[in-house]
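A protein chain is absent from this complex, but the other protein chains hold their places.
Labels A, B and C are assigned to the chains in the order they are written; within every chain, residues are numbered from 1.
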Amino acid sequence: MNSRFIFSWKTLQRTWSDWRGSDGLPGISPDLPEEERDTVTKLLNECVAARHGAVTARQHAAGIGELYLTLNATGRRHFLEILADQFAVDQDQVREVSHRLAHSDDDETFRQQVLELREALISPRQQLLQQFNALPQGVKFLIDMRAELLGFLHDSPNLKRLDYDLQQLLATWFDVGFLRVKQLDWQSPAALLEKLMAYEAVHAISSWRDMRHRLEWDRQCYAFFHPVLPGEPLIFIEVALVKGLASSIQSLLDDQREDIDPQQADTAIFYSISNAQTGLKGISFGPFLIKKVVDSLSHSLPNLKTFSTLSPIPGFRRWLEKRLADNGSAHDKDSFATVLAEAAQLLDVEPTLAHVIDDPRWLENSEVCDLLKEPLLTLCARYLHERRERDSAPLDPVARFHLGNGARIEQLNWLGDVSSKGMRESCGLMINYLYALDDIKDNIEAYSQEKQIAAAPRIRKLISEHEPKLGPLSGLRKWGNRKGKGSA
Amino acid sequence: MNSRFIFSWKTLQRTWSDWRGSDGLPGISPDLPEEERDTVTKLLNECVAARHGAVTARQHAAGIGELYLTLNATGRRHFLEILADQFAVDQDQVREVSHRLAHSDDDETFRQQVLELREALISPRQQLLQQFNALPQGVKFLIDMRAELLGFLHDSPNLKRLDYDLQQLLATWFDVGFLRVKQLDWQSPAALLEKLMAYEAVHAISSWRDMRHRLEWDRQCYAFFHPVLPGEPLIFIEVALVKGLASSIQSLLDDQREDIDPQQADTAIFYSISNAQTGLKGISFGPFLIKKVVDSLSHSLPNLKTFSTLSPIPGFRRWLEKRLADNGSAHDKDSFATVLAEAAQLLDVEPTLAHVIDDPRWLENSEVCDLLKEPLLTLCARYLHERRERDSAPLDPVARFHLGNGARIEQLNWLGDVSSKGMRESCGLMINYLYALDDIKDNIEAYSQEKQIAAAPRIRKLISEHEPKLGPLSGLRKWGNRKGKGSA
Amino acid sequence: MNSRFIFSWKTLQRTWSDWRGSDGLPGISPDLPEEERDTVTKLLNECVAARHGAVTARQHAAGIGELYLTLNATGRRHFLEILADQFAVDQDQVREVSHRLAHSDDDETFRQQVLELREALISPRQQLLQQFNALPQGVKFLIDMRAELLGFLHDSPNLKRLDYDLQQLLATWFDVGFLRVKQLDWQSPAALLEKLMAYEAVHAISSWRDMRHRLEWDRQCYAFFHPVLPGEPLIFIEVALVKGLASSIQSLLDDQREDIDPQQADTAIFYSISNAQTGLKGISFGPFLIKKVVDSLSHSLPNLKTFSTLSPIPGFRRWLEKRLADNGSAHDKDSFATVLAEAAQLLDVEPTLAHVIDDPRWLENSEVCDLLKEPLLTLCARYLHERRERDSAPLDPVARFHLGNGARIEQLNWLGDVSSKGMRESCGLMINYLYALDDIKDNIEAYSQEKQIAAAPRIRKLISEHEPKLGPLSGLRKWGNRKGKGSA
Partner (left out) sequence: MNSRFIFSWKTLQRTWSDWRGSDGLPGISPDLPEEERDTVTKLLNECVAARHGAVTARQHAAGIGELYLTLNATGRRHFLEILADQFAVDQDQVREVSHRLAHSDDDETFRQQVLELREALISPRQQLLQQFNALPQGVKFLIDMRAELLGFLHDSPNLKRLDYDLQQLLATWFDVGFLRVKQLDWQSPAALLEKLMAYEAVHAISSWRDMRHRLEWDRQCYAFFHPVLPGEPLIFIEVALVKGLASSIQSLLDDQREDIDPQQADTAIFYSISNAQTGLKGISFGPFLIKKVVDSLSHSLPNLKTFSTLSPIPGFRRWLEKRLADNGSAHDKDSFATVLAEAAQLLDVEPTLAHVIDDPRWLENSEVCDLLKEPLLTLCARYLHERRERDSAPLDPVARFHLGNGARIEQLNWLGDVSSKGMRESCGLMINYLYALDDIKDNIEAYSQEKQIAAAPRIRKLISEHEPKLGPLSGLRKWGNRKGKGSA
């Protein structure tokens, strides 16, 4: 029914049916019609009442889980709504204790009431959900149930309350202190690699052959695991060992490339980071994984000097199109609109970004390439420095992630990703974020306190020279006549 | 300095010193004099301020842990007092939010304020302590720190506040759902068996030879482990496979006994359950371990029909002496005082329990044995049914544990433990609590709801016949003339 | 260069280059021309001279292995010929010792000379090859080298001498006593499953999806491993858990079939056994693997009552065509030739086996099917009882294998394998060999002593009724009018 569940629902149902013991399960229709919801509420109440960890509690939980698995999407939504609406904290009790606490006089009373209040603030549904960790695959069940819940949120905003409790619970359990990083390779279980193939979110793994290719001796893959889910990666990162900064994802993943001896490599390129569990949304693992992987690589391959990403710039083209729309009037001779019009003329298409960039011919037209290269690189550098209004963090989500972890913007790569996705998102540009071991700590501090963006001198120069003088889309032609290497 | 720590403090300090990184550690005197406490407070504040799980947070935590390890007992107490006194929740903030919440009007506001209040109720020290789980051996450090804290509680009751937070944190992490049961045997790591020898709390393991003896093929040992502490048993249980109920611990542990083929055994005797971690006091594992072990044994040895303990009765003699002191006047001919006096006369000692029972000669004097046997067995049955005032649970702590888990009182064993500890605690008596698989669930319910004590018919009869008719220490002679087997 | 080698030759060369140490490797051309062969002979002699297991011996071996890997097919053949021609036992010495031994008088002298002779009979190349077991992947190297050698045998029959020594050496190392059986499943390393896919010899595994399908919960796979080659299966067997004897391989492998709970299955079908290492040809593992798998399954799934194969009959059609060619005159009305002619007429093709059987239409023509069924089943039963001249063992190699292991012929399956391979080899028939635990020992004895073929009564009856009365290809029509189930 739901391919997300680690076992087929049949297997999980069977297992839980064994755990449930001899108590019968009430007959419930798959879409959980209104008249049957009281039965479910009763079952849930019984589970809440049982002592955590006790045999009976686990039996109740197994029954509830089994029941959930028999429901269809409609039924599951109703089920979750019951949890959201009827198993919240007791308002009267919380108000009463809060009132007393707000007016407590002495320290000792205050402390007693803090304990009392903490107790009162644990909702019945939190107690109930906690029971599932004692079931086989119970934690994975909660993760997948939350993934389903997130899908229902749009239609049932009330479920937000349940989601909050569920996220809290999972965040406690998936504390990074408990996670273990493991290297995956071609000796890893097939079942595990199959999951990587399904979960990879940045550059799709097209086949087992492609999977194997990403685990060759000059490629590495690391994932975080939680001890209770030994077969489920939480997040994973793919690394290429190369000489010099990699500037093109297509070259990096080319299966005809010459492989190199890892001991000879001087650079580790992190070219893909994917969260594997939708149901753990909002719980952050990425920074810790990067740190652990850098540590592990520095130790095992002492010749590595440079740790860098090769990353997408997912919002660049959308930003640029918006700017063009807002700023159509800036038709001086150096403006991007003029440049774009020239390019369109050479290709004999309409003068819009879409008509030019989505036309594969432009890549083979060196005149168009020369025309567009510097303006696009400069605009991209500007985009990366563009801030959100509410917290002045960078607009680009990938930039926020890496800058927040202490990396700096190192290099922009012209035609770094010529796939249709690359064109659609960033006009073919890619970026390297550099993790310089000695600067990470300072970068984190400067970013977290003043949202200061660390960047290589060349990038900073690009910005500093032009930003003050020009409107966002004009004056770009200055660099147009500088031929040269494919990156900034 | 403190043998409790899993590594020598030297090793742990070295490890953490590596983790701390290049930041210097301030020079602090071992007993943490008043003038240096501000420095410590400052360090603690910096750690609280760091983002959980971040590299800097771990560096701060490592530094703090390292510092703690350099302190002596006095210094550690001061350190813990700083945490207890200065890192509590912000009273003003909590009062303010509580006040708002108590007067919130609509549901939506209420829910927002619940979230806000939950946040406010997390104390800074909870945040700080949580950082330790990302350090190597950090969780074990907190467990051992709490063990030390418990030792300071008598002199520094304020530490109770810190203890509460610490226990909460550990209880979350050591949720039984995350624990794994493992069987230990002579193939287990020597380091692990060495710990069993140190932690065994019921019948001391006298030597490696004795340890080995308890892991022979007709003996089994199971322990609970947490994934982050793979080498540290949390609780362990020792089992003997025998034919028929075992009634004497000395026979059971006799290393000259004939061993039997486990496949032939019909009874599993749980003769020792020990908590291994003082610092996890108040977090219960025992019932779940017994359940898992019974499951595992039933599965692997299908011929086992009976699962029972052979347990001490730790409070019996103390209870009996108090009764004798309170009730000295009951000198009718069947009273225990009279019986005791006769026994004393035969041994030519003063007529007190201490003079008779602590005199090893009585065990070899069959006349004295005959005289004391039935009265003591009957009194013990009564003791086991005696209740605490506040919750009407049984007085005996071991009885509370097993009855609460669904066992029943099966048999009282005359001269079941003739060691000096056995004499000192229970006049040599031992007891079997029986785990009858079909009754466990009902027993748990009956006990938890009405504190009903399950007992074998013979034990119930013993009580029902005599309790109504007689004062607690009289009328006991009636059974004195019944010769017979050594148990009731 | 040679995909057979477990590592790419590049990786293995690199590893061995490290092991070789600082001694240079002479420059040798890939096809090892005549003028460079003395250099190789010299290297080989140095390796023979080194003490087995010593560091220098391993260095020499690593150098020789590295050199072999740089050769092309021609060069390798020359290399092996050098070993075959120049590193045999010393004929003069052997003759001399033999002569002395043949004429030795007393027991003591005889025994001394036996030792001397044994020593003399160890060829230098045996000593040399033995050095390889101390190299990483050295044993696998020898296996793969032998696989190449087997390919050269046709052109260089002299290599047979080397092959004999190599086989002896490998047979000693791969003694079944040292092998371990392991169950493989979807949790097994991808690298291992990839090898199964490559090595499967009976029913090709078409894709990773197909592989996964064969490892579902009602499918099992077992392989033998040697401790020094943990990642290399030597032989493996695929098992399907079903209800009742499976009669069609297509149904068995259908990925739309309903899976069943293994606990409910009553029959284990061994549907594929493949040797994985060409280089271990002539060293038998199959019988021991079947025995171990039957033991393991009986233990873990006590409801299994029947253990049987579903096997091909690889030589049936070839045998039948030869019989037809030899026996074309037997055109009485019940002869197979007449039957075949009728079938051909119905299909409007020429009256040959090839024209009828290789025409896919016949399968959908029920008239043709009815016509052919019984005659083919009967002829197949006869084929299975046909003997080789030299040792009176059955003609069919699969029959020899299973009958020699104590199985009996249980059932012939009409249209058991309708793949083109099935048609080409056995006119679509398959067979079940049954392993009846109680009869295996007696069957082995009867077969090994008198080549007695065990068969189910129905099969025996089929033969006994008709064999004496009729020529091999006549009188078959008698059963043609019996409609019925698809097997005999």
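Definition applied: a residue touches a chain if its C-beta (ideal position, glycine included) is under 8 Å from a C-beta of that chain, and two chains touch if they have at least 3 such contacts.
If you're wondering where the values come from, they're calculated on a predicted model, not measured in any experiment.
K.L.:
Identify the visible chains that the left-out chain touches across the whole complex.
P.N.:
When the full complex is considered, the omitted chain touches B, C.
K.L.:
Pick out which of C:182, C:291, C:355 or C:400 touches the chain that's been left out of the picture.
P.N.:
Only one of C:182, C:291, C:355 or C:400 touches the chain omitted from view, namely C:291.
K.L.:
Of B:33, B:157, B:231 or B:244, which sits in contact with the chain we cannot see?
P.N.:
B:231
K.L.:
Please pick, from B:121, B:139 or B:193, the residue that touches the omitted chain in the full complex.
P.N.:
That would be B:193, which touches the missing chain.
K.L.:
Can you tell me which of C:43, C:82, C:117 or C:147 touches the chain that was removed from the display?
P.N.:
Once the missing chain is taken into account, the touching residue is C:117.
K.L.:
Specify the residue from the set C:176, C:260 or C:324 that touches the hidden chain.
P.N.:
The single option touching the absent chain is C:176.
K.L.:
If the hidden chain were put back, which of C:227, C:302 or C:457 would touch it?
P.N.:
Touches the omitted chain: C:227.
K.L.:
What chain C residues would touch the chain not displayed?
P.N.:
Spelled out for chain C, the touching residues are 51-56, 88-89, 91, 94-96, 98-99, 101-102, 104, 110-111, 114-115, 117-118, 121, 130, 132-135, 138-139, 161, 164, 172-173, 175-178, 227-228, 287-288, 291, 440-441, 444, 448.
K.L.:
Which positions on chain B touch the chain that was left off?
P.N.:
The list for chain B reads 11, 14, 186-194, 208, 211-212, 217, 231, 261.
The working rule: only the chains that are shown with their structure count from here on.
K.L.:
Which touching groups survive when chain A is ignored?
P.N.:
So the groups, chain A excluded, read B | C.
K.L.:
Between chain A and chain C, two touching copies, which fits better, same or different residues at the interface, with half of the numbers shared as the threshold?
P.N.:
Same; most numbers are used by both chain A and chain C.
K.L.:
Could you state the distance in Å from the CA-based centre of chain A to that of chain B?
P.N.:
44
K.L.:
Listing for chain C: what residues touch at least two other chains?
P.N.:
In chain C, nothing touches at least two other chains.
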